[in-house]
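What follows is a short report on a single structure.
Selected chains from the complex are presented in situ; the others are not included.
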Amino acid sequence: MDTALSTLLSPIILFFMLGMGAALLRSQMSVPEAFSKGLSIYLMMAIGLKGGVEMAKNPLTTEVILVLAAGVVLSFLIPSIAFALLQLTTKLNRTDAAATAAHYGSISIVTFVAATEAVRLAGFETGGHLVATAALMETPAIITALILAHRGQSARGGEVAGSERGELLREVLLNASVVVLVGALAIGWIAGEEGTASIQPFFTGLFQGVLCLFLLDMGLNAGRGLRQGWRQMNLPTFAFGLYMPLISAVITAAVCGVLGLPVGDAALLITLAASASYIAVPAAMRLALPEAKPSVYLTLSLGVTFPFNVTVGIPIYIAMAGIAASLTG
Amino acid sequence: MELHQKRRIELIIERMAYKRACRVLEQVGVTGYTVLPSMAGFGGKNRWSRDTDISSASDMVVIISITDEEKADEALEQIANILGSHIGVVSVSDVQVLRPELF
């Protein structure tokens, strides 16, 4: 697997491993939170704009709509599977299991971006509508998780004091990544290739370099998350963080096969399904299911699944996409 | 210069829930509060630190409010409800202020 190796040896992944290694060796270095949060806004603007410009070039085909719909359905469904597996294999209580399941239905934008680069490196094209799909897949999983957590329970014992109507909705529908992704996508669509020409040096030229810096920080975060959360993990929980993305990937590969998606788009959809959220969903869970323990779901999604996906997972998902395409093509 | 007895509430609470606590304080009728960021901490068996915590899910903030005894008691009761499900610690102490009519 030549592609896999060249993905692993690309500077982006090497910087990720550098950060992860430094964190595991207990280096005190860190990228200031304000700086890396700023970079993450840049990255989301860049992929939003790129997706929008690409979508503006082509009319909205049925395939595009099917991909968007498939993304939403997967985000709704995957948490149920994750929840069942967690109930079956781990000792997590109902709330913890539901909260964790939400993370796996939702997505990780950084994993998506890393996959985009890997797919491009592997020589495949990707459609701009996958960015829209990513944005759409962020939230449905949260709804499923809330249903799972409350099902079978008597009516909840009242709201937490100080809760406000709509605060969860705002958090979930208007969080930074949804606003910036969808906004930049729309702006790219409206302004088109010509309108965005003057901002290309910033958003396209620098993209991969910024990604290196950002993944260095993500490596530090993932490594520290793993080191700090380690004690709360047991083998079945840890294993879940490794096999769950593969299960989601297989299901999604099948869907891609049925839809007859081209390899690039399929690889990205599979990656989205296999990726787990570690920013938007944890925040939503603290509001909606505060009883669930953040140390469990954060360690899993950030400390286990994210590094797995970025290093080993993505090459596998590209291969799966190739198989799915060849079976149906 | 005369000093007047008031109460100082200090609430250490997870960042995601801090607006809930603020609303409670406003409903109770305190005249003001100030929220400070924190950068690291320890509780139970877990350490956290801000530069580590990409999701801000374990970030804590500190809310300080100077108010009178009565409102402090009422605020505590409501905050106890929040702390039933959210992570945090609350304490109150005596302080003296210059202009009691402000609190």
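Every chain is named by a letter (A and B) in the order it is written, and numbering of its residues begins at 1.
Throughout what follows, a residue touches a chain if its C-beta (ideal position, glycine included) is under 8 Å from a C-beta of that chain, and two chains touch if they have at least 3 such contacts.
Small disclaimer: the values here were computed from a predicted structure and weren't measured.
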item: Copies per chain type across the entire complex; value: A x3, B x3
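Heads up, the rule we're going with is that only the chains that are shown with their structure count from here on.
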item: Centre-of-Cα separation between chain B and chain A, whole angstrom; value: 34
item: Chain A-facing residues of chain B, complex; value: 14, 16-17, 19-24, 27, 45-48, 50-58, 78-79, 81-82, 84-87
item: For the chain A and chain B complex, residues of the former touching the latter; value: 30-33, 36, 160-164, 167, 218, 220-221, 224-225, 228, 231, 278-279, 282-283, 285-287, 290-291, 294-295, 298, 302
